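Below you will find the structure I want to go over with you.
The complex is shown incomplete by one protein chain, all other protein chains being positioned as in the whole.
Take a look at subunit A:
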């Protein structure tokens, strides 16, 4: 209950204070209207006495202060006009000092002092010096701060700066600087002292309140930065050392942090660059609790931006050896602040890295140095746990990628993988993804096997199971996305030179082979396809003399591929492996390597026999096999027979009749390749089709038995289409009579009562008939062929 009461009371006290100010201001206005100096001084002093309260928090005190401030403006107008009060400014300056209470006295003195400087009856520097010294009388932190803030306010436009009308003969910029610095030092002392006010239990609240006052102090630095006469030399010799002296000596973390930040923000970057040593030298002297990393980061960010602003300034950076200085300062700070959490250190390295990327984009060694320093800091420590720290490391490692848009650059940094070693698995993966994304985004090619090795070292978190990965935790979708990215990455490994490309493929293969059953199905296919691409390229250079010594021959590559696909069968992922075998077989066909192609087909059939048990998968597989086999032209009669025999055999052994039927009629194409020198065995085509018809019949009957109605005639229509195809291609075994019979069969089937009208087969049949009609009427040789078919 204590604190709510306190707040209520505070409201009351503020209201009372405001009422007091208004009351006295009223009489002061009357006196002002009457030009009665005596009364003016009396009531203004009484009004200002309200500011003597100790009961208000800084926030509320500020409200009160602003009320008084407004009134003081009116007072100043009055003082300025000697005709109204008849007293010379010199006498007025004395007169206001007769007030018994110090706070009203000094507010009045500052107000008159302002007029005094304007009157130019005394040098500005003398008046300012007097004011800033007299203000020493107010040692109460809040009251003192506001009083000095008032002084700063009224003096701002009256400093004897270069080009200022108040710069007299004897006044120099030094006087202006001295004045502001002195006021700054005193204000900071008061501000720091505020920390020790009040009981401990309210410490936190008080610190917050204190923080609200910081801008009063910081304003002085702003004023200093606005003084035109403060050139680099003066900043270097006077201003900065004195500010830093105060910052270091005040031994207060809040003030130190804030003021360091202030310096960095208010003074020009060029000055920072030229005084880097001094500024950085102060850092290790600050309190250990000061958030120095943020300060340094700010500084480096600013310098980075400065460097980015114009290339003209870059020589300056080199001239002052900015990188070396910052780098060593960071080292010292990290060393000095033993307590600093690792995330702090990382933040610093990130900033330094950003800096060097901006300022010295050509100095990769700097980047590596930064990473190296970071590795040193991490060495001997457990892997990073803190999520913020992890984020920062990702930022650290991403920065060079973003800057150079070139992963190859990162691959040359020896410390890059070392940093990654310190990441936990999860972050490692995140980083690996960043790297991959960067490569994909920039479509940068990884063109040497060495780079591939380094790259896979970097992304090993994605490529294989790391120790301690809890498989349970893996999110299926994330995993898929990761692996798809890796798959895409594999396509970015490329070199025009086949030798190197082969090395790349081998390196990639070596790395992905350890991926385990979950990853291989994602990573093997792109590898295979990439290798097949290489094979096709080699094939294009067939004319070249390729000696036996050269490893990059299709044959060699096929061996590698065979091995790679083999791993998939153990995964097991037989369907995928089968597809890949067929791909390879086809490639081998194109290379005219019969034994190789045969070997791949063998593997495919073995898989079909041993691994593919699901009937749907079998259907797909057999169609793939048939399709591929049909295109093969490398095989001699014997091999071909063996393979086609196998294919037709397996087709007829599928579980479902319709599947059997379709596979079998598909097999018919194996015996009729519509090429110039393709096989054209009309007999066996017909055999296949007839067999298909028998199976279709059987299927029809099975449906009849089980459901009491005829099944769809779709299969017949499909077979009819095959007949038509081969009929047109000129297979002598396919006669118009056979077609005619098939049409009639279908027509009969469709008319039979037991047949359920069917949505698919009816229009299919109808359009097939329409096609025949069309061919008949089209004219020419084809029409004659069709002539005998009646529809």
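The rule is short, and it goes like this: contacts are C-beta pairs under 8 Å (C-beta built on N, C-alpha and C of every residue); 3 or more make two chains touch, one makes a residue touch a chain; residues count from 1.
One rule holds for everything that comes next: contacts and distances are computed from a predicted model.
Participant: Refer to UniProt and select, among "NADH dehydrogenase [ubiquinone] flavoprotein 1, mitochondrial", "AP complex subunit sigma", "Septin" or "Vacuolar protein sorting-associated protein 26A-like isoform X2", the name of the complex member that is left out.
Facilitator: "Vacuolar protein sorting-associated protein 26A-like isoform X2"
Participant: Among A:66, A:90 or A:136, single out the residue that touches the unshown chain.
Facilitator: Counting the whole complex, the residue in contact with the absent chain is A:136.
Participant: Please identify which residue in A:8, A:81, A:94 or A:592 touches the non-displayed chain.
Facilitator: The one listed residue touching the chain not shown is A:94.
Participant: Which one touches the absent chain: A:103, A:329, A:552 or A:612?
Facilitator: Hidden-chain contact among the options goes to A:103.
Participant: Given the full complex, what residues of subunit A touch the hidden partner chain?
Facilitator: Contacting residues on subunit A, toward the hidden partner: 52, 94, 97-98, 100-103, 105, 133-134, 136-141, 143-144, 189, 193.
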